[in-house]
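Here the structure comes first, spelled out in structure tokens, and everything after it is commentary.
What you see is the complex with one protein chain gone and the rest in place.
Let's turn to subunit A:
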Amino acid sequence: MAPIEVENLTKEYGGVLGVDTVSFTVEDGEVFGFLGPNGAGKTTTIRVLLGCIAPTTGTATVLGADVHDEDALVEAKQRIGYLPATLGFDEEVTGTTVLDYHESIKGGQRRDELLNMFTPPVDRPVREYSSGNKRMLGIVQAFMHDPDLVIMDEPTSGLDPLKQERFNEFLRAERDRGKTLFFSSHVLSEVRRVCDRIGILRDGKVVTVEDVDTLLNRGGKQVRVQTTDAGRAALADLDDVIETTQFPDGIQFIYTGEYNTLLTELSRYDVQDVDISEPPLEDIFLHYYETDANAREVAEADV
């Protein structure tokens, strides 16, 4: 049985759908990225998986435990780590006290190793922590009992770039050790760096679940051409051209069709400059969101 199986999951809050018939499966030993803008339903899905909220309809299993079955879920949680988006540690106690409490309940065989890698000032009270330090304390508590599955909600928010890179490396190493990692993010580049597969969530619905590589290949090429007015107009009208942007003396677009067709078309006009490259993941993402204003926010969050 896959570590996470979600089937037709719907959660309704007072007439508003938080998530709407969401289905996906996270396979053993993969890093699964759950991507979408704020408010798309990522946290709602995660809360269902942890039994914080009950689904309105549909179901989900985590390490084989049905989320409706509290006893089974409690049993499964011994092998689950969780890093929430907001880390509500007790402010008045030290990091050591927090970790002692966590260790007493779920174990902490990797605590020292993790504290060498991520270095929150554990002797100081949590109220003195920066957001990065809180995040590191969160990472330590999520992994310290060496869980088989770790669920993370926006795990790198608050981390400086150096620590982010260390964390990404750590995630890859964990995956190689056979752990299953599920994390939500609205930062595309992060997801691209560490994930094997991505589920894209939009307005509470899963728009697509794909391999990162497939998503990139499917995305076609980004073409940037400097040419005449007539050339620009003709290129913009070509089939398989999307995401057209005009700029002075030129045009930029994503081309998903046959390369020969594009080259034939280009040869008809006076081309001063041409650049054909891999499209940024942001643009692929925009494709799924189309005119959605949220998409720009997501795409730009990474720039």
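In this text, a contact is a pair of C-beta atoms (placed from the backbone, for glycine too) under 8 Å apart; a residue touches a chain by one contact, two chains touch by 3 or more; residues count from 1.
What we mean here is this: contacts and distances are computed from a predicted model.
Can you work out the missing subunit's protein name as recorded in UniProt? Choose among "4Fe-4S ferredoxin-type domain-containing protein", "DNA polymerase II large subunit", "ABC transporter permease" or "5-methyltetrahydropteroyltriglutamate--homocysteine methyltransferase".
"ABC transporter permease"
Among A:C52, A:A173 or A:A230, which residue is in contact with the omitted chain in the full complex?
Per the contact definition at the top, the residue touching the missing chain is A:C52.
If I consider the whole complex, including the chain that's not displayed, which of A:K106, A:R175 or A:R224 touches that chain?
Of the candidates A:K106, A:R175 or A:R224, A:K106 is in touch with the missing chain.
Could you tell me which of A:F34, A:F89, A:F182 or A:Y255 touches the chain that is not displayed?
Of these options, the touching residue for the absent chain is A:F89.
For the chain left out of this view, which of A:E75, A:E113 or A:D213 touches it?
A:E75
Of the residues in subunit A, which ones touch the absent chain?
Output for subunit A: 47, 50-54, 70-71, 74-78, 80-82, 84, 86-90, 92-93, 101-102, 104-106, 141.
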